[in-house]
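A single protein chain has been removed from this complex, and every other one stays in its place.
Right after this comes chain A.
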Amino acid sequence: MKLYLSSSPHQRVKRDTSQVMRLVIYAMLPAMILQIVLFGWGLVFQAGIAVLTAVLTEGGILLLRQKRVERSLADFSAVLTALLLAVSLPPTLPWWMTVIGTFSAIAIAKQLYGGLGFNMFNPAMIGYVVLLISFPVAMTMWLPPVAMMADPLTFSDTARLIFTGYTSAGFDITQIRSVSDGVTMATPLDAVKTGLAEGRTYSEALTQDIFTGAFASSAGAGWAWLSLAYLAGGLGLLALRVINWHIPVAMIASVALVSGLLHISDMDYYASPLFHLVNGSVLIGAFFIATDPVSASTTNRGRLIFGAAIGFWIVIIRTFGGYPDAVAFAVIIMNMAVPLIDYYTRPRTYGHGRKKSQAQKR
């Protein structure tokens, strides 16, 4: 047996940043393809616009900051941010809104704080929140799944809608949304929220069209399958050890627990845990967004707290707040708390006693 002597570091780096980022992107691909199949061609354009804007913005700012442009662009972090933003946007959002959102994400949330590794907030979520606050109407204009539309948009019509605001027949987004038997389609989260606001019970709200054809009565058609695709991708990332289990598990458990308690307290008013988990962006948030290695907590105990708190805020904001979905807000709130969490969950240094109070007093 041969014994080697080598200087530190002894642990070989298995993957560099660019490999990690690319693995996350690959894990998103199945869900992205599913989104194109279920919701039409919009995502192709959104992803294209977002990636182009992100790369141009990042490159431009790196030039201004006199950093090495090729090296930073080659780490794929800007592409990943752009894709995460693109999948959260309504597929037919006007192109200039996507540009504004991506620019805010890269320029303000990432580069102004010092670039990759220094950003306090998750860039994609900042871009999303900038758009949601600025254009609340456009940001909630989701087309119903292709299968539910009498006349799904063609590839060229989708392009026209995104770039000019009208299809070739001269319809704008509001008209297309109401084409299917005159009833406007909303996302499942929207449908239940407005249903409850109109005084209906939770189970009555679930009888709307949008919930037919899904695998469970409280799962919105299309959206739930999309969430499952992200779950699959996320489990893949876990298996490859790209992400740790702490944040996703804590976040999903916390969403289930908080919404479960509310649901038990009043079944007519509060949605079931399953509804909260498979609708909206909880699962993509748990595996792809909250696990961002830069803006999330860095200790294992801290990650559990971080994930659980995000889950708590998601249910609270969804149920009692003004916006239908809350993953972005929850992630940003907890990003702010990360320094505090990390401070209180510092691991014990090996060899130093467990009697913390004495050690601190000295």
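Following the convention adopted for this analysis, a contact is a pair of C-beta atoms (placed from the backbone, for glycine too) under 8 Å apart; a residue touches a chain by one contact, two chains touch by 3 or more; residues count from 1.
Throughout what follows, contacts and distances are computed from a predicted model.
*Asks:* Leaving aside the chains you can see, what is the UniProt protein name of the one that's missing? Options: "Branched-chain amino acid transport system permease protein", "Ion-translocating oxidoreductase complex subunit E", "Protein phosphatase CheZ" or "LigA protein".
*Replies:* Hidden chain, UniProt protein name: "Ion-translocating oxidoreductase complex subunit E".
*Asks:* Would you indicate which residue among A:Tyr26, A:Phe135, A:Tyr166 or A:Trp245 is in contact with the undisplayed chain?
*Replies:* A:Phe135
*Asks:* Contacts of chain A with the missing chain: which residues?
*Replies:* Given the touch definition above, chain A has residues 100, 108, 130, 133-138 touching the missing chain.
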